[in-house]
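Take a look at the following structure, please.
The complex appears here minus one protein chain, its other protein chains still in place.
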Amino acid sequence: MITLKLFASLAETHGWRERERTWVAGTRVIDLWCAETGQSGLPARVLCARNMDYCPPETPVFPGDEIAFFPPVTGGSHAR
Amino acid sequence: MITLKLFASLAETHGWRERERTWVAGTRVIDLWCAETGQSGLPARVLCARNMDYCPPETPVFPGDEIAFFPPVTGGSHAR
Amino acid sequence: MPVSVRAAPFEPYAEVASHQHAVFGASGQFGATAVFVGTMRDFNEGDSVQGMTLEHYPGMTERHLETICATASGQWPLLETLVIHRVGDISPGEAIVLVVVWSAHRQAAFEACREIMEALKSQAPFWKKERLATGTRWVTGNTAGYPASKS
Partner (left out) sequence: MPVSVRAAPFEPYAEVASHQHAVFGASGQFGATAVFVGTMRDFNEGDSVQGMTLEHYPGMTERHLETICATASGQWPLLETLVIHRVGDISPGEAIVLVVVWSAHRQAAFEACREIMEALKSQAPFWKKERLATGTRWVTGNTAGYPASKS
């Protein structure tokens, strides 16, 4: 199985935060995004992580992986 | 009158912290140092201040001035 | 080198004092402490902000904060670091983030504190949603592409 997660505005836009999918050999992170959202590519302002590390969209996925998609981070205070 | 002050190691070395002297026209800060210590010049590691502002040794002195001599400052913590 | 993600308000200076006491006691081992506190402002981009909600990625957030502190400790001679970050509903005037660095050296403390704060802003997964009089809005970051993983 693969765990998929969305955060922040992506979770609101797509209406879900977490789901599980069966692993398919040869799947990359970008493929999961396209399959779940119906989009043809990863928008520039969507980041992805595999097992809690940032990763490029072309990263291959393996059974048991946790794959997350989220917008650019905005931690800290507003103070620039 | 002129008020003279020594601080820190200078006060210990010379055995006084404060004294008053009659003003003499044309006196410079360096002249006061030489007159009071018997030295022929201001050592490199002695700083001087006129009325609580750092000043060059050649600064002229006027009646009512407070002239101070002290070693390089060492405020803050030891942390470099 | 603790990092902590908190859903409840915290008093940053009480945290600094108590952590310092717990780690160092009354010893004079460290000479320099640099602290940064980010506080929620009631204004952002010209709008009055009534509050905000901070979301995070449990697990990934803590891990990246730990990596950021470990990286700084490898780069400067630090004795201890402390990072606390709020999540959940936050009101203006409340502390959002606390970064503390203890070192024997002033320069190391200043530089590491700033570097940890900059890395936190660009790498740690937190997302802000502001509550305005007219509704809510997500604060958009400036990051394009994915940050290089440090782990």
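A, B and C are the chain letters, set down in written order, and residue numbers restart from 1 in every chain.
To be clear about the criterion, a contact is a pair of C-beta atoms (placed from the backbone, for glycine too) under 8 Å apart; a residue touches a chain by one contact, two chains touch by 3 or more.
A quick note: this is a predicted structure, and the numbers were derived from the prediction, not measured.
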item: Touching the absent chain when the full complex is considered, from C:32, C:68, C:82 or C:119; value: C:32
item: Residue among C:1, C:104 or C:132 that touches the chain left out of view; value: C:104
item: Per the touch definition above, residue among B:32, B:48 or B:61 touching the missing chain; value: B:48
item: Absent chain, residues of chain A that touch it; value: 76-80
item: Touch residues of chain B, complete complex, unshown partner; value: 5, 7-9, 44-45, 47-49, 52-56, 68, 70-79
item: Contacts of chain C with the absent chain, listed as residue ranges; value: 11, 13-14, 16-17, 24-43, 49, 91-94, 104, 106, 109-110, 113-114, 117
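Quick note on the criterion: only the chains that are shown with their structure count from here on.
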item: Where chain A and chain B overlap in contact partners, by chain label; value: C
item: A-C against B-C, pair bridged by the larger set of C-beta contacts; value: A-C
item: Most distant chain from chain C by Cα centroid; value: B
item: Distance from chain B to chain A - Cα centre to Cα centre, in angstrom; value: 70
item: Whole-Å separation of chain centres (CA-atom averages), chain B against chain C; value: 48
item: Residue numbers of chain C (touch at least two other chains); value: none
